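One structure is given here, and the rest of the page talks about it.
A single protein chain has been removed from this complex, and every other one stays in its place.
By letter and in written order, the chains are A, B and C; residue numbering begins at 1 in each of them.
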Amino acid sequence: MSTPPPGLTRDQIAERAAQDIADGSYVNLGIGMPELIAQYVPEGREIVLHTENGLLGMGPAPAPDAVDPELINAGKKPVTANPGAAYFHHADSFAMVRGGHLDLCVLGAMEVAANGDLANWSTGQSDAIPAVGGAMDLVSGVRVVRVMTTHCTRDGTPKLVEKCTYPLTGAGVVSRIYTDLAVVDVTPEGFAAVEIAPGWSFDEVAARTDAPLRDARPGAVATNRGGSEPRSTRSSR
Amino acid sequence: MSTPPPGLTRDQIAERAAQDIADGSYVNLGIGMPELIAQYVPEGREIVLHTENGLLGMGPAPAPDAVDPELINAGKKPVTANPGAAYFHHADSFAMVRGGHLDLCVLGAMEVAANGDLANWSTGQSDAIPAVGGAMDLVSGVRVVRVMTTHCTRDGTPKLVEKCTYPLTGAGVVSRIYTDLAVVDVTPEGFAAVEIAPGWSFDEVAARTDAPLRDARPGAVATNRGGSEPRSTRSSR
Amino acid sequence: MIDKRVASAAEAVAEIADGETVMIGGFGEAGSPIELVHALIDQGASDLTVISNNAGNGQVGLAALIRCGRVAKIVGSYPRSSNSTVFADDYRAGRIELELVPQGTLAERIRAGGAGIPAFYTPTGAATELADGKEQRSFDGVPHVLEHALRADWALIKAGAADWHGNLLFNKTARNFGPIMAMAAQTTVVQAATVGAPGSLDPETVVTPGIFVNRVVHIADPAQEFDLVAQGAHYP
Partner (left out) sequence: MIDKRVASAAEAVAEIADGETVMIGGFGEAGSPIELVHALIDQGASDLTVISNNAGNGQVGLAALIRCGRVAKIVGSYPRSSNSTVFADDYRAGRIELELVPQGTLAERIRAGGAGIPAFYTPTGAATELADGKEQRSFDGVPHVLEHALRADWALIKAGAADWHGNLLFNKTARNFGPIMAMAAQTTVVQAATVGAPGSLDPETVVTPGIFVNRVVHIADPAQEFDLVAQGAHYP
């Protein structure tokens, strides 16, 4: 196949993902790439970030001379607390998660399957140190689960697959995927590309996707787009 | 039978029950007669009173001009908070109860059976308004459950019985009973009187008890006394 | 911009619909969100299921809601009251249904509803008639009852202080069921004596984080149900 231009940068993916976060949302951003999303929340929107180690209203990293080792995020990095923040213990924190009080989480992925299955916690290799953290809790409890990831691994292996080969984090949980190459919804009929990165063609992205990909962009054949659930005005939780 | 002198007054029963409360205990006192016990804690002992509506460290009633309608006990009466008190919500309050963190509760009773069954929440009458409150939680969770009650109802019906006729609050939960006529332990062999009120004979008390009563007073035939569990020095909960 | 303030109790409860389930905070007269309940009386919704530890006091608040014939069912632990016969009269006449739940089980079922736990085992009530018809199971030889989570369409609760995000502080034993009901309802409405900007509450002392709250009504000088009952007040 031809060699297309580079896809979106990590910051550009984050910026795109941030566009879809409604004003007033309570959001958990996974460790790593998804953390970048916080920097791109569109002006005029206020979101409240949850970090599962006991803080709602997480703010940006502090100045180096203002680090408090007892104010960290789930990635164990120093953060700050915004006005309106609250601290709580771990059982209360996961009551928020499991109880469906968070509107959205955006997580990293090792694999996402066409049925929404997510694998992001274990390679299943025997010498790996098993570690799951809060990933399984987030995918089972948060109302909308999205993924931010590179479309393929560094060696070119697609991460969007027909069926996950790695151990699952959750079954049928992901509704939308932001990658360097596309925005892909998980629909009852499988993957549907709703946007393609500049300079890329649908076919080039489909070729790097290890499961059928429908073209669901505006102007393409009408499709059943998932992943952009309207928020109720009655309940913000 | 002869007519013995009056038994202990309510205050005297409370005073006797208070003797058995170890220094440092966390205690829930049932609504009604057991509330009196708080006034008779022996000098030199400090106990912490729990009220299930969300306060540890409950103090006595306030002066009439210092009543706060938002500081009440489980009987809905105004109280105060001692130094070292803490407020908490109902789920946390009953985590203390159910989780075995309270050392002792002393409850009222309609009937106590020789196997420790307690009935104190319902007459089972069809026109009664059912109301259970926290009684079932207390008897299932608190480490030691004792009862303070009159030995008989006003019409002379014994409250210490072979088998409860009223609906149970809990099965096999009571270990000691303080009445106007005696201190009675519940043992694997049934009721055992460990003290008899002044002016009363063992036989007179046994005649007012609707189940076999052993004489387990010092000097009587040796018996297996229950109800006076030693507190561990390692754990105060 | 996150601002959960609404202008009035009437506006805050306007959408409560016939047949819905409403949690109402308070233990006895402490923590009773009386202005919200009176707004619900004015509003007219009926055939309600109310989850509340008690069944109201005197002739105001929840007792008045029942007296107005708007409550089909109460889920609570202690509907008996020394100062009100409203529930008792309706109950004896067969006009209101009661699900009686031990108080700690009630609290834990509400918390479970808020925490995404559909069911749990508890020793409370095992071997009593309140366990009749419930699934039972032994753990370490002790009988336990399977209890299911409680959720509601609405929670009406009273706080001492709030901010625009819905972070809440409570006052003494008026805290009682407020924090857990806030977690377990689809829409949680709070009346608070003070409502400040974000940052007005110390994040270390917040009892209910704003994520559990949808609407905040400023009731600067709330009536105490305790006082209304003592005065013999009637609502409406």
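We adopt the following convention: a residue touches a chain if its C-beta (ideal position, glycine included) is under 8 Å from a C-beta of that chain, and two chains touch if they have at least 3 such contacts.
Just so you know, these numbers come straight off a predicted model, no measurement behind them.
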For this session: Among B:R98, B:R146, B:K159 or B:R214, choose the residue that contacts the chain missing from this document, as touch is defined above.
Result: B:R98
Problem set entry | Chain not shown: contacting residue from A:A66, A:A171, A:A207 or A:A220 | A:A171
Exercise. Of the residues in chain A, which ones touch the absent chain?
Worked result: 51-55, 68-73, 76, 81, 87-91, 93-94, 97-98, 127, 129-137, 140-141, 167-171
Exercise. List the chain C residues touching the unshown chain?
Worked result: 108, 112, 115-123, 139-140, 144, 169-172, 204-205
Exercise. On chain B, what residues meet the omitted chain?
Worked result: 23-24, 26, 44, 46, 48, 50, 55-57, 81-88, 91-92, 94-102, 140-141, 234-237
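Here is the rule we use: only the chains that are shown with their structure count from here on.
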Seminar exercise, completed: Contact-count maximum falls on chain pair B-C
For this session: Find the most central chain, measuring centrality by the gap between its CA centroid and the centroid of all protein CA atoms shown.
Result: C
Exercise. Chain B: which residues touch two or more other chains?
Worked result: none
Exercise. Could you say which residues in chain C touch two or more other chains, in rising order?
Worked result: 111
